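Missing here is one protein chain; the remaining ones are kept as they sit in the complex.
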Amino acid sequence: MTVAPPTPVDERVAAPRLLDRLVVRPEIGALLGAIVVFVFFSLVTDQFLSPGGVSTWLDDASTLGIMAVGVSLLMIGGEFDLSAGVMTASTALVTAILATEAGWNVWVALGASLVFALLVGGFNGWLVMRTGLPSFIVTLGTFLALQGLNLGVTRLLTGTVQVSGVRAADGYESAGMLFASTIEIGGTEFQVSILWWILVAAVAALVLVRTPFGNWIFAVGGSAVSARAVGVPLVRTKILLFMTTAFAGWIVGSINILRFDSVQANQGIGQELQFIIAAVVGGCLLTGGFGSAIGAAIGALIFGMARQGIVFAGWDNDWFMLFLGVMLLAAVLVNNTFRRRAERVRR
Amino acid sequence: MTVAPPTPVDERVAAPRLLDRLVVRPEIGALLGAIVVFVFFSLVTDQFLSPGGVSTWLDDASTLGIMAVGVSLLMIGGEFDLSAGVMTASTALVTAILATEAGWNVWVALGASLVFALLVGGFNGWLVMRTGLPSFIVTLGTFLALQGLNLGVTRLLTGTVQVSGVRAADGYESAGMLFASTIEIGGTEFQVSILWWILVAAVAALVLVRTPFGNWIFAVGGSAVSARAVGVPLVRTKILLFMTTAFAGWIVGSINILRFDSVQANQGIGQELQFIIAAVVGGCLLTGGFGSAIGAAIGALIFGMARQGIVFAGWDNDWFMLFLGVMLLAAVLVNNTFRRRAERVRR
Amino acid sequence: MTPLIEVTGIGKSYGSVHALRDVSTVVNAGEVTCVLGDNGAGKSTLIKILAGVHQHDSGELRVGGEPVRFSSPRDALEAGIATVYQDLAVVPLMSVWRNFFLGSEPTIGFGPVKLLDRRKGKRVTKQALAELGIDLRDVEQPVGTLSGGERQCVAIARAVHFGAKVLILDEPTAALGVKQAGIVLRHVAQARDRGLGVVLITHNPHHAYPVGDRFLLLKRGAPLGTYEKSEIDLGELTSQMAGGAELAALEHELRSVET
Amino acid sequence: MTPLIEVTGIGKSYGSVHALRDVSTVVNAGEVTCVLGDNGAGKSTLIKILAGVHQHDSGELRVGGEPVRFSSPRDALEAGIATVYQDLAVVPLMSVWRNFFLGSEPTIGFGPVKLLDRRKGKRVTKQALAELGIDLRDVEQPVGTLSGGERQCVAIARAVHFGAKVLILDEPTAALGVKQAGIVLRHVAQARDRGLGVVLITHNPHHAYPVGDRFLLLKRGAPLGTYEKSEIDLGELTSQMAGGAELAALEHELRSVET
Partner (left out) sequence: GPEGEEPAAQEGQNQQAQGDLTVSVISHGTAGDAFWNVVKNGAEAAGRDLGVQVEYTADGDPGAQARLIDNAVAQRVGGLVVSMANPDALGPSIQRAVQAGIPVITINSGEDRSAEFGALTHVGQNETVAGEQAGAAFADAGKRKMLCVIHEAGNIGLNQRCDGAREGFSGQVSNLQVDISNPTDVESRIRGAVQTDPSIDAVLTLNSQVAARAASAIEAANSNAEVATFDLNADVVSAIKSGEVLFAVDQQQYLQGYLPVQFLKLYRDNANVVGGGRPVLTGPDLVERDNVDRIGQYVERGTR
């Protein structure tokens, strides 16, 4: 095995600086942002750092984070899913209706809603690949259709717009344990959804950077035609990504229905934008091919800390949206600057 | 001036059919759809074709149509505006607050809100061009920020979330005449917003196909780098397009506040997707460079007819969203097929 | 010996455009088959059929004697056909070594879990590129930061590394200067000498003639002729391509304005 | 006579890449200045500065004797510099005639309202293309439906039509076959004869030598030399570009594997 000879110095390139090397990671902007938000609210409010406070914002970040990670994989793969928000409600509704109205065991109902989610995700992916339409449009269609179905079917079957009573169904004990229990650490209860969030982020990060499938995700997002030409199974990869997002929606829907015991038919609408924001704040490129699952999880953490931190600080909630908009713009500008620097680290 | 010699037959190309020539127009799909919806509801319901019925669905389509035309120009120019929906509320709020709280003359207040709208639109455009970020992200930021400002500022200044009383302000008579009067035709009152809709669509269509600026819109949407290279003022064109959308938002906001006399701070949220749907149903390519203003106006007409037709038919409204999603998917599939055919009409 | 690839009367249309009609040729082990022709002659279309990117509408494609119809580039790769595309087929934002191994990633087993073998990936990439005379400081840098010629070499190195039996190159020299074109042609010759069947697409007869064994000329989608090297010399090949008389007139005209 | 364009010691960096350093040349009316060099030599960067797409970091650019600094391609166009880009600069979804007139649309006054003169646009386009030997059935068809060579000709026809004083062509022949390359070179010669200053970028000395009056050789961003036609012959130009010894070795090697 020969070793390449030492690189001759290229006179066209200024020497890359150490800083340039450090900022190559997509999640660096989000990490800095998270530290800023964390330090800020820790200083400004008393309760932010208390165990109860930590448990609150981690809880808030957790379900958002699970979705953001799913959405980030899809986004790195070059696609979008606007139906991800309603999907959390649809799966919860399917589970709830089957468990209460039809009297199924909760586990069976969960299985059925999982199948439903994967079918919808698969349909999204299939349609996008089949027609070549932008996923924005296709999933906007599914978004509207699911929204209508959630409302129409729920009212048709139950006469109201809200389903509750899963706690009384068979199998709730064990399913609730898995999706909706709390874990006591030092006298404070932490939601099990936080573990799910960490688990989902870790698995996604591992898949993304350490497996061939992760390589394919970057490739189909970066240049679909080239990826297909060198033998990446393009259609399969993209459809699987849509199904992954739907799967994340199912996890969150299951956590919600089992924890809160009830679900409203208009739940989840508008959430899809938050998932996208968390992923973009976390360093994912909206146009695909670049990003990180860990970054998306951190993006959700910023979201959770800020949303609860504002409450801890007693600020008027009216301005939260303004804060969110400004934060989004600031985050993408910072990420953009970092990425530009990173791209300059050339040969 | 010499005339080109007759074209020799190219043996590689099958003869293009007449049908192929007919379906080149982007709005053809929307037109067919509009006819189908029109005929359907005319047959199914009694009231749809009555003068009162026609005035109802034209009214509904008109404000949506004005926005859809603005959004379609922007979309043909290769950009997106998610803040267009809240913009209708923001301009109405500015006008209302200035006219009632500050006691300005309505015309002056309208002028101020126009300046505000153009500034926000210009800011959107400037930021997109300056940073090279996707307009989806930038306008998502403005969307959130405006949403927060609408609520925060309104509550701060008025203590409520709703501003009314413009009718009592100076200059309401004449301004109301322009934006919010009705026109009686054969005993039925038609809103003047219908005229605005037709006017806006006609002007936009003329600009798009008959002026150099229209040429530039197609060019910057189709290939921004090439357009700039051959001398199209890229930045100016795109910023103007964002300002045009904001201007459309101002028209609709003014129509709303003068007609309804009151505006709620959370108005307009979610509308931006409807504008995009109308434009896409009308044959605009989401990725830019292709589309028609007339098509977008027809897209809004389909929307208005369907939304009101469902009410006339007495159907359950729960299903409207489902219908909308299915219609969107069907429309883009049809448009896509037509466009593919059109592209095959090759040399 | 059966040819590695045999194409008989193959045709392909895009909508109403007939890009290729009734083309036949063979690719043998240890030989270079050159496909020549003007722009739009259908060269890329032909090799995209061989590479599984498109499917043919008519005619027959045999690989190793068996009639086949690839449904994806992956199928073609598995049949031992590696391709370097004219539009390069690299993912700019991905690192050099990930691009190199894209679609054929090296893994280390880990029970049922297969993880990327990143160390091996980087080492092999560095080495394969060094063999082509390209020496990168860092194979972790995005391909988008490489120059056009370097990208071309990454694509070629990849094809050479994985190209089991047949190597297809679509205009590898079109965007290159004299020197880099020479290096590429040298590698084509090397691959041939190692017993691979090579398909070389170009519209430069000066590049094709030194390395080619067989020349397939296309014009507007139809074959203009197939020649063994012994049947044709460089001048004739050039004039065949340009349409003899036209070229002579042109050269004369350019020479006359020159004075 | 002052030169149309005079470039003195110009330089340009993209971030940490110095794409161009200390390059000087002139473009005179009725002469063809050829810029030659390998991939990444900085040819496109140089002409993008002339065309107003990028701004230079150092050195001076004079047009008609006046030092200028174009802030957009529009400025350069207005100064009479028309450019055909390597990556073509056409908008695929727009019709041929709209592409042809893009940025310089013909209008008919209508009071203060200026409408597109569509009849004139189509007529002029058809005619300008016909003059280049391209005959389209319909100038309303999208440019995306044309072949690469046809698109190139649309871009050239546009530049010739609007190119008041200086015509810049970035590798117009790279993607073309012998015959079409010949047609393009003929038009370069014609433009020169009509008194335009022409800048021709290529890495093919065989294309440059017949039409060029002055040759600027670039290598890795720096000038390798500037030669008047009288100072150099084709062989020397070729070997200068490839680096004499390297080329000889290469030719020998290719010839040896060939046997």
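Each chain carries a letter (A, B, C and D) given by its place in the written order, and its residues are counted from 1.
Quick note on the criterion: contacts are C-beta pairs under 8 Å (C-beta built on N, C-alpha and C of every residue); 3 or more make two chains touch, one makes a residue touch a chain.
Not measured: the values here are computed from a predicted model.
Contacts of the undrawn chain with the visible chains, over the full complex, involve A, B. Contact with the chain that does not appear here is found for just one residue of B:Ser42, B:Gln162 or B:Thr211, B:Gln162.
Taking the complete complex into account, residues 46-47, 49-53, 55-56, 59-60, 63, 150-151, 160-162, 164-165, 167, 187, 189, 256, 259-262, 264-267, 308, 311-312, 314, 317-318, 321 of subunit A touch the chain not shown. Considering the complete assembly, subunit B touches the hidden chain via residues 45-47, 50, 52-53, 55-57, 59-60, 62-64, 85, 150-151, 155, 158-162, 164-165, 189, 193, 256, 259-271, 274, 304, 307-308, 311-312, 314, 317-318, 320-321.
Note that only the chains that are shown with their structure count from here on.
Subunit D has its Cα centroid 41 Å from the Cα centroid of subunit B. Subunit B and subunit C have Cα centroids separated by 48 Å. Among the residues of subunit B, those touching two or more other chains are numbered 343, 346. Residues 1-2, 4-5, 7-8, 10, 209-212, 214-216, 218-219, 222-223, 225-233, 285, 289-290, 343, 345-347 of subunit B are the ones touching subunit D in the complex.
Chain contact summary for the complex, subunit D toward subunit B: residues 51, 53, 72-74, 77, 83, 85, 87-94, 98, 101-105, 107, 114-116, 118, 123, 126-127, 130, 135-138, 141-142, 144-146, 150, 158. Those residues of subunit B lying in contact with subunit A across their complex are 127, 131-134, 136-138, 140-149, 151-152, 155, 270, 273, 276-277, 280, 286-287, 316, 318-326, 328-329, 332-333, 336.
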